[in-house]
Every structure is written in C-alpha cells, then in structure tokens.
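Please see the structure below; I have some questions.
A single protein chain has been omitted; all remaining protein chains appear in their positions.
Coming up: subunit A.
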Amino acid sequence: MLVSESSGPCWWDELPQECKLQVLEHLTARDTARAAGICREFAAHAHESRLATRTLKLPAGVSAAAVRGMVKAYSRAGKVRVHPSLTQMQALGSAIALGAEARVQGAPLEGLDLSNCRSLSENALLSFFTTIDTIRDLDASNCIEVSDACLRALAADLWQEEFDAEEDELAWEALQVQDLPQPRLVGKTRMHVEDAFAAARQAHSPLATTVSVGQRDLSGSQQQGRLRSLSVAGCTEITSAGVLNLLKACSHSLTSLNVSRTAVSTLQQSRWGVLQSLTANQCSNLTTVTFQLPASAPLRDLHLSGCTNLVKVVLTCAQLRSLNVSGNGSLTHLALNCAALESLSASQCPRLVGLVEESSFPALLNANFAFCKSLTDLDETLEACTGLLTLNVNGCIGLYRLALATQTEMLRLEAAGCKQMRRIICGSAALEVCMAQSCQLLQVLHLQGKSLRHLDVGGCSNLHELQMSRLERPVADLMAAARSGKDALFLNIDGCPRLSEDVVSRLKAAFKNPRPRIS
C-alpha cells in the first residue's frame, strides 16, 4: 500500500515506545514471526508475544507443517482455537498433537476450541479428541453436525480409555458414595475413588497396563477422567440421551457443561458429579428442571435463560452461587433452596407470580426481577435476605408495595415504571441509588437516605409522603453536606405535584450538585 523509499532514514528507533507497541499490535502472528528476523528488538517482541499467548488461534490457510511448528513455538498456549476453514485438513489433529509434544518446557495442551466449525463431521471431532490425548476442555459449540451419536462415541472412548469393566463398576460404587449427602467430605470421598481405581488396577494389572500403553503417561489428575469442560451449544441435534451418555463417562471429571440451544429436554439428573457450571440457555424443549443435589455437589453456576417452554424450576443446591432464569416466558413455578445463592436473575419472566413459599436463599446479594409483569409480592420472599445489596424490580406492573425493612445493607433499589406500586419502604442507611420514576400511583416513599446520592421519582404524580431522615436537618447543613461530598448527586422530582414545598426545597438543597453532571 505504501511506497517505501529504499534510502529512508533510521527512524524506527526514534519512535516513542508506545507507538512502536501500537504498530506491532497490528501485525498478525505470521507477520510477527516473519519480522523476528529483522533485529533483536523485533525478535524479542515476537518472543514475548508468543509467551503471552494463552489461546493460540490457528489462522485460515495454514498448512499442517505450519500448524505443527506454530503449536510448538507457542509453548505456553494451553488452548488451541481452530479456524473453521481448517477442519477439512486431514492431518490437522496429528499436527497439533505433534506440535504440542515437541514443546520444550511448555504448558500441556488442554483446550481445543472448534466452535463454529459448522462442517466438522462427527468422526473428525472424535479423531481430534483421540489424537490429541491431552485435551480436557472441548468447545464444539455451533458444530451442527455433532449429534448424540458423537457424544456416545466420545463417551465410549472416555470409558475405554480410563477403565476396564471392573474399574468401571468400582467407580460407580465410589461415585454413589460421593453422591450421598455428606458435607465437607468431598476430599475424603475423592480419595475413595482413587483408592478404588488403584485397587482395581493392581488386581487386574495385565489389563491395566495394556490400557496405559495405549495412552501416554497420564498424570494423576487425568486418571480421574479426562474431560473437564464441554460446550455443545448450538448443536441442535443433541438431546438429553446423548448428554446423559457422556455424563456417565465423565461425571467425576466434568466441571463445566454448556448445552445451550440444543434439543435437550430434561436435566433431571442427580448424578452431576463434580459439575460446577451448567449452561442450558435457549433450550426450547426444556420444560422442567429439578435438581435435588447433595450438599457436597459443587454446582456453582446455573444458567437457564431464554428457555421459552420452561415452566418449572426446583432447585436444592447447597453450593449454588449464581442462578439465571431470565427471559423464560413460561416460567410459573420457581422453588429454590440454595443456602449459598448470591445472585439471582429472573428478569423478564412474565408469568412468574412469585417464588414458592418454602424457598430459602438467605445469602442473596443481588436480585433482579425486572419486567416480571405478574409478580405481586416480594416482601416475604426477600425477608430473610438480610444481606441484599441490589434489587431491580423495574417494570413489575403487578407489584403494589415493597417493604425492605430487614435489608439494612442495600445499596441500590430500582423500581421504575411499577404502575401499581403504592408504598416503598427501605430501611437501609447505606442506600445510594433509588430509582422509582414513573410509578404513577406511588404515594409513600420512606428511605433512610443517609448515603443517598441518586434519587429519581420523576413522574410519580401521586407521591405526597417522601420521608428521609437526612431531610430533617437545617437547610444550610444540607447544602454544606452536598458541597463537601465527593460523589456527583442526581435528583429528579419533576412531575410530582403533591410533594409539599418544604420537602421540595429541602431535597433541592440536599442534592445541590457542586459539579456539573457529565452527560
């Protein structure tokens, strides 16, 4: 593109360091590797950028030989991402495997990202998995050819690779022990599994050795099962049968599973093993999800959003931290018994009237029920959540009151556009943001308001009682406090004709912002 002059001055050295870096950022991996031959400075940059790469993206149009060299050179990349155009290449899997093996003091290659390789055949996926035998994290999302048969074959492969028949039974026994509700015994039961394997290996040593000859030296962790995370999101052919098959083979190693946008219709599987994260967004065949997990089950994150036909969610998960059931148009029954739950997102569930009464999630910090149009009462549901920090009920047009007396730590309350809302009472002295604009029927708003810096009640045409302990101080004090505060303040009381003049003037004084707002 640029006409270069052969007799140019030596100006590279004069460029500021940050410009040099900005220039080098524009170079692709291949450009950088080629440029390494220029001088020490470029070579050092190429070296550093190689070492900093954790995910190696194989570009389109590379040959098998180049892939091998690339995987070897990027020795710290634990994960390889394959360009969709490369999957036609016959020797790709072995090229990656050979490259990874030839690494000098490198990281093991544990992740393979084949997402969006739409033409990837089932056999090809399987051959990747068997050829590169260090793979533990597999991402096959949007590989539309991948189906149940593939998962079955994968399961069979895992099965064969790890155990012979007797070990297998022992493993199941061990797992059953693990599945019993025994809190704080996870480590111990894990030992149990390993012991069981060890015993089985010794008892059947000839068999066991033949198995291990087929593999290269498996480290201790790999002996517990190979697959650690799997994503088959968007593989529309996949059903529950295939997923269960796979889970059987690796329930003691799989910690993360994503089955979003598949045909999975049931997740009633109590044997989730060591699974920590499960994602099943937009699974339109899913109607009911029931998990009654033992206290030791480490499931922490569960995502079930956008499942249009999901009606019922019943969860007893002691270690669950985060749950997302937003955008479920049919959800009516939500029962949670999750002692550790911190984040609950149930926005845009238009049929949800309330949570089941026995629900319990005392550790909740963040709750989002925005646009749950049928929601009528939250007070009782949230009463035990004394540590609640944020609550969002924007657009909940069925809510008529909100009494948050026990939630003394709350920072943020959003209740805009709640057309039926009459009373909002919040007992938190820490509250910083209160948004209740466009609640036409709102009459009473009680806030502690010591730390309040953002108050929006614009368009609350019936609001006549606005109580804030702070406002009782003299006007001069209020203004002084506003001026000395560090945070930008925001007040909107437009369209509230029923507020008394005294309150309005005090509010204006208390929110008189010394700094102009940044738009």
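Keep this in mind: contacts are C-beta pairs under 8 Å (C-beta built on N, C-alpha and C of every residue); 3 or more make two chains touch, one makes a residue touch a chain; residues count from 1.
One rule holds in what follows: contacts and distances are computed from a predicted model.
K.L.:
When one chain of this assembly is omitted, its UniProt record names it as which of these: "SKP1-like protein", "Anaphase-promoting complex subunit 2", "Mitochondrial outer membrane protein" or "Phosphatidylinositol N-acetylglucosaminyltransferase GPI3 subunit"?
P.N.:
Going by its UniProt entry, the chain not pictured is "SKP1-like protein".
K.L.:
For the chain left off this view, which of A:52, A:65, A:480 or A:504 is in contact with it?
P.N.:
Final answer for the missing-chain contact: A:65.
K.L.:
In the whole complex, not just what's shown, which of A:31, A:380 or A:502 touches the removed chain?
P.N.:
With A:31, A:380 or A:502 as choices, the missing chain is touched by A:31.
K.L.:
Contacts of subunit A with the missing chain: which residues?
P.N.:
With respect to the unshown chain, the touching residues of subunit A are 1-6, 8-16, 18-19, 22-31, 33-40, 43, 46, 61-63, 65-70, 72-73.
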